[in-house]
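With one protein chain removed, the remaining protein chains of the complex are shown where they sit.
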């Protein structure tokens, strides 16, 4: 069964279990679309979107109960991309999942576009919360999760956080309150790529990670705030799916999945390079990126690949 | 040697080691002055000031290197009362320490007074930072501690926090940054009294502590953010002094002293009662409070007690 | 429409807030109250007692509280944020901007203890510039009721209006000036008194003091046209122009900075539509302090006498 059939079948909920290699292929397509869209827009972020592509694809193709053709379906699972600068990663995933045509990705950042530089829920159906100012996404997630409980509903709320973003105090306000309400219908996914934008200069001007790079230290922090924690390799599709299922199964606490990732993952010269946080590739760089991502053509073509 | 001699002797720095029972007596006087001033003003907070009286007296009479007659002495240790609603506790301590006459405490909350409802550094010399909006005090402490390092100075910076206040995200922003700069010339004192203002209603309408009441859980939280931690009984004068010395001795991390306290400590009917967070005693309550605090007279008299 | 101001009944807006919202929760089951650990000050505790299942304690964490309210609004609730105006507006300004105003979500922000009279707490708790901040925010509706009866209608209107709204409340009891016949309409200003010598345009509880000033001036033979503007945004520009045209002289009165608040809104409107000489009465671009109400009103220039004096000075020009 190809992706389109899976998606058709999964209309009212999940796609059904796509094979892992199909998810991996989709993640490569999402990464490629990010690079294409940023090149077309001559603006936007790349490091962060590439970092979280596997996490997004796994979530949207295997876990979320959603209806791409009815984006505002009231019973849907909610997703908030708190690290809003990775919008193009989300848009590319939504397009792959059938929310809109992939061609529309080429309107990214253009005036009047539905695909704003940072996600705007008033413009694009499928965006559950606007973001772009860091640190703000977990709190609306609390509202959605509390709302489900108050209404006796079963939707689950997912929030994607950046590690740099976790320096924002509001994250810890939300961490405390979510745990105090024991919101086990709320899961945070941490894109733990150990880079931010400009970063913390080390003694020799190199970039040092904002936090202790050990995921155990990050887990300890969230556990101290009352969360259940799971660590995972954020580029291992099977492991990601397993972590998501653990989060859904856990009762009594909100869960955070500390996903160790590489910023700029999938493109050699962007990987681990803080300069690629927000940088537009040249035509040559675009070509190399797409070839590294196994893409057969430079443009976005809906029929390519599947 | 009585307190005044001690103070005279300690002009350019610490008071010298006052006997513990003298410190305890001073703490009772500070508590009594808080109650008197709030009664006189017919307004203000009591639970929080009473909770931290021992912590303040120990700090001002035994640890801080300060000059009450030269409050802006550039080399002085710094103190920030981040839980600014406990201003009257600080004012009463400053008066006891010789910054100004105790009689002035009766101008608390009056118009044009130097003793504002929340500490105002533009009005009263001896206040190193204005406060009153919770969660803000640790950050200026970082500035003062970084400033000492940049200037090669040896002053130490102390910040008093409330436990309710630690729900403010800014505290955790500051916790992270202070640890990242390894500010071992910065110490936080947490008045861990397990109550805030209105509080978190429990199932039967009772107040439940904002955080896990176990000091070890609070220590774990700060340790996860990179701090050295010390737990102490916040009403045991000798133990407090010991904790302060530990903080001063520790190298490589900022220290937080988690001081377990009782809100409203020293007055039976205020102790542990959230309603006394900010409440004005009746004349009869004033009398009872003063008698419980071992005060021989109702008014403030500079010669009373020493 | 107006009861006599002498011997008027007194009501504290905070109490009216707590009681009215508790009643409204029966009619509008989606109402929720989110408290920033100040319920026994803002009197959201009345709601907590009467509607415990709809009361959400959010602790001392205003940023998160605002975001949580936004999330609740997306799933159909009508969340009312309750904290002090100073913290509601300033501590969560970016959250109001990004997750409330920009997406236009149905969050009601109530700012208690606004203005000068905050029970001696002093400058950190006095919101001198909250109207200016909220007015400058696109998509935000800003309402500043004058008394209990008006507030009751404002809260109902808030439930019926779908979108972000800031409602400015006060701590201390103040005279009731509107009787049963009064009808609050969102976006409409109301002529409280007609007169032809000078126009006073006021908002919030300062309208009560403006009314007292009008009574004083009338005793001196000066006819006062008093326009009360409960909705600062969207502004009833036509009513303001008409009121100004009536007398050709305008005094504005508010318990707020003279910069960017009602005085600013009136100046902008008249400057573009009907230039008129005016004088702003309010905080003179300064922070406040602790003190008893009377002493504060006197020192910061907000008494009825100050409003009347501004009118006299304008008439003498």
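The chains carry the letters A, B and C, assigned in the order they are written, with residues numbered from 1 in each.
As a working rule, a contact is a pair of C-beta atoms (placed from the backbone, for glycine too) under 8 Å apart; a residue touches a chain by one contact, two chains touch by 3 or more.
As the structure is a prediction and not an experimental result, all values here were calculated from the model.
Touched by the hidden chain within the whole complex are the displayed chains A, B, C.
Across the entire complex, the residue among A:44, A:68 or A:266 in touch with the chain not shown is A:44.
Of the listed residues C:93, C:191, C:215 or C:241, the one in contact with the hidden chain in the full complex is C:93. Within the whole complex, the absent chain has one touching residue among B:27, B:110 or B:142, and that is B:142. Those residues of chain A that touch the chain absent from the view are 41, 43-44, 84, 109-113, 116-118, 120, 130-135, 164-165, 167-169, 196-201, 205, 210.
Within chain B, the residues in touch with the undisplayed chain are 74, 120-122, 128-133, 136-148, 150-151, 157, 169-170, 173-174, 176-177, 180. Remark: the residues of chain C touching the chain excluded from display are 86-87, 89-91, 93-94, 97-98, 101-102, 123-124, 128-129, 132-133, 135-139, 250, 257-261, 263-268, 270-272, 275-280, 285-287.
To be clear about the criterion, only the chains that are shown with their structure count from here on.
Note on chain placement: the centre of chain A and the centre of chain B lie 44 Å apart, centres being C-alpha means. In whole angstrom, the spacing between the mean C-alpha positions of chain B and chain C is 36. Within chain B, the positions touching two or more other chains are listed as 135, 167-169, 200, 210.
The set of chain C residues touching two or more other chains comprises 59, 61, 63-64.
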